[in-house]
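A protein chain is absent from this complex, but the other protein chains hold their places.
This part shows subunit A:
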Amino acid sequence: MICICCRVLLCSFVEHRNYKIVYRRYASLFFLVGVDNEENELAILEFIHLLVETMDRHFGNVCELDIMFHLEKAHFMLEEMVMNGCIVETSKANILSPIQLMDKAS
């Protein structure tokens, strides 16, 4: 695998056989998405950012510890956004509403 740590000003897409990896780096945290050739790379790149912004809205100043210690919430959010490899929802309010409901209930 290519050493992505040193890829500062490089392209966010890495080709691997018939697939591509679209990745984005936030501080020392990498988000990777594997896609096939039928996907719009830039749209996926921004989708990663949408996920991060959504987490930020929920946790407030999100950091990797939030993701790590709230594993289940990261999962819920992702489940609301992606299903079977397709985008389901891109509205942050809609993504977060089930989690907020749950938080209230507990």
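Please note the rule applied: contacts are C-beta pairs under 8 Å (C-beta built on N, C-alpha and C of every residue); 3 or more make two chains touch, one makes a residue touch a chain; residues count from 1.
Following the convention adopted for this analysis, contacts and distances are computed from a predicted model.
Colleague: Report the protein name recorded by UniProt for the chain absent from the figure; options are "AP-2 complex subunit alpha", "Immediate early response 3-interacting protein 1", "Symplekin C-terminal domain-containing protein" or "WD repeat domain 75".
Modeller: UniProt protein name of the non-displayed chain: "AP-2 complex subunit alpha".
Colleague: Touching the absent chain: which residues on subunit A qualify?
Modeller: The missing chain touches subunit A at positions 2, 7, 9-19, 21, 26-47, 49-50, 52-53, 56, 61-65, 67-72, 74-76, 78-79, 82-94, 98, 101-102, 105-106.
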